[in-house]
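Input: one structure, supplied below.
Just one protein chain is left out here, and the rest sit where they should.
This part shows chain A:
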(Lines give C-alpha, C1' and ligand atoms only; values in the text may rest on other atoms or scores of the structure.)
Protein backbone atom coordinates (compact mmCIF):
# COMPACT_ATOMS: atom_id res chain seq x y z
CA UNK A 1 0.00 0.00 0.00
CA UNK A 2 1.03 3.56 -0.61
CA UNK A 3 1.96 5.44 2.53
CA UNK A 4 0.24 8.82 2.67
CA UNK A 5 2.90 11.45 2.93
CA UNK A 6 2.51 14.94 4.25
CA UNK A 7 2.46 17.07 1.11
CA UNK A 8 4.72 19.70 2.67
CA UNK A 9 7.55 17.14 2.63
CA UNK A 10 7.24 17.01 -1.13
CA UNK A 11 7.16 20.77 -1.56
CA UNK A 12 10.21 21.07 0.62
CA UNK A 13 12.01 18.42 -1.39
CA UNK A 14 10.93 19.94 -4.70
CA UNK A 15 12.38 23.29 -3.65
CA UNK A 16 15.66 21.82 -2.41
CA UNK A 17 18.84 22.46 -4.34
CA UNK A 18 19.60 18.75 -4.63
CA UNK A 19 16.25 17.97 -6.23
CA UNK A 20 16.58 20.88 -8.63
CA UNK A 21 19.96 19.41 -9.58
CA UNK A 22 18.40 15.98 -10.24
CA UNK A 23 15.66 17.55 -12.32
CA UNK A 24 18.22 19.58 -14.28
CA UNK A 25 20.39 16.51 -14.93
CA UNK A 26 17.38 14.56 -16.19
CA UNK A 27 15.77 17.26 -18.31
CA UNK A 28 18.96 18.73 -19.76
CA UNK A 29 19.78 15.28 -21.17
CA UNK A 30 16.38 13.86 -22.11
CA UNK A 31 14.74 16.93 -23.67
CA UNK A 32 17.45 17.99 -26.17
CA UNK A 33 18.05 14.35 -27.07
CA UNK A 34 14.33 13.86 -27.79
CA UNK A 35 14.35 16.89 -30.07
CA UNK A 36 17.49 15.58 -31.77
CA UNK A 37 16.30 12.06 -32.51
CA UNK A 38 12.86 13.27 -33.63
CA UNK A 39 14.51 15.76 -36.02
CA UNK A 40 16.88 13.05 -37.31
CA UNK A 41 13.92 10.70 -37.87
CA UNK A 42 11.80 13.38 -39.57
CA UNK A 43 14.72 14.25 -41.85
CA UNK A 44 14.76 10.61 -42.89
CA UNK A 45 10.98 10.50 -43.54
CA UNK A 46 11.01 13.80 -45.45
CA UNK A 47 13.95 12.70 -47.62
CA UNK A 48 12.13 9.41 -48.30
CA UNK A 49 9.21 11.43 -49.61
CA UNK A 50 10.86 14.34 -51.34
CA UNK A 51 14.46 13.40 -52.25
CA UNK A 52 14.13 10.03 -53.89
CA UNK A 53 16.87 10.73 -56.44
CA UNK A 54 19.35 11.28 -53.65
CA UNK A 55 18.06 8.31 -51.62
CA UNK A 56 18.41 6.05 -54.67
CA UNK A 57 22.11 6.85 -55.16
CA UNK A 58 24.04 3.59 -55.11
CA UNK A 59 26.95 3.47 -52.71
CA UNK A 60 28.29 -0.06 -52.82
CA UNK A 61 26.94 -2.62 -55.26
CA UNK A 62 23.13 -2.56 -54.86
CA UNK A 63 23.30 -0.84 -51.45
CA UNK A 64 21.92 2.69 -51.78
CA UNK A 65 21.64 5.78 -49.59
CA UNK A 66 18.06 4.89 -48.56
CA UNK A 67 19.15 1.57 -47.06
CA UNK A 68 22.18 3.04 -45.30
CA UNK A 69 20.09 5.94 -43.95
CA UNK A 70 17.49 3.48 -42.67
CA UNK A 71 20.06 1.26 -40.99
CA UNK A 72 21.64 4.38 -39.44
CA UNK A 73 18.27 5.06 -37.76
CA UNK A 74 18.63 1.65 -36.09
CA UNK A 75 22.22 2.41 -35.11
CA UNK A 76 21.34 5.81 -33.65
CA UNK A 77 18.41 4.31 -31.72
CA UNK A 78 20.64 1.63 -30.17
CA UNK A 79 23.34 4.20 -29.34
CA UNK A 80 20.95 6.70 -27.76
CA UNK A 81 19.34 3.97 -25.65
CA UNK A 82 22.76 2.80 -24.49
CA UNK A 83 23.96 6.37 -23.78
CA UNK A 84 20.80 7.10 -21.79
CA UNK A 85 21.22 4.03 -19.62
CA UNK A 86 24.83 5.09 -18.93
CA UNK A 87 23.73 8.63 -18.09
CA UNK A 88 20.91 7.40 -15.85
CA UNK A 89 23.04 4.89 -14.00
CA UNK A 90 25.90 7.35 -13.49
CA UNK A 91 24.21 10.71 -12.93
CA UNK A 92 20.56 10.09 -12.01
CA UNK A 93 20.22 6.88 -9.99
CA UNK A 94 22.66 7.70 -7.14
CA UNK A 95 21.12 11.13 -6.55
CA UNK A 96 17.55 9.82 -6.89
CA UNK A 97 18.28 7.04 -4.38
CA UNK A 98 19.72 9.53 -1.92
CA UNK A 99 16.74 11.88 -2.20
CA UNK A 100 14.26 9.02 -1.86
CA UNK A 101 15.97 7.96 1.36
CA UNK A 102 15.74 11.55 2.64
CA UNK A 103 12.00 11.80 1.99
CA UNK A 104 11.27 8.37 3.41
CA UNK A 105 13.12 9.30 6.59
CA UNK A 106 10.90 12.31 7.15
CA UNK A 107 7.66 10.38 6.73
CA UNK A 108 6.29 7.63 8.98
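Heads up, the rule we're going with is that a contact is a pair of C-beta atoms (placed from the backbone, for glycine too) under 8 Å apart; a residue touches a chain by one contact, two chains touch by 3 or more; residues count from 1.
The criterion applied here is as follows: contacts and distances are computed from a predicted model.
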Check your understanding: UniProt protein name for the omitted subunit, picking from "ABC transporter permease", "Stage III sporulation protein AA", "Cation acetate symporter" or "Formate dehydrogenase iron-sulfur subunit"?
Key -> "Cation acetate symporter"
**Study point:** chain A residues touching the omitted chain (full complex)
**Key:** 2-3, 5, 7-8, 10-11, 13-14, 19, 22-23, 26, 30, 33-34, 37-38, 41-42, 44-46, 48-50, 52, 55-56, 60-64, 66-67, 70-71, 73-74, 77-78, 80-82, 84-85, 88, 93, 96-97, 99-100, 103-104
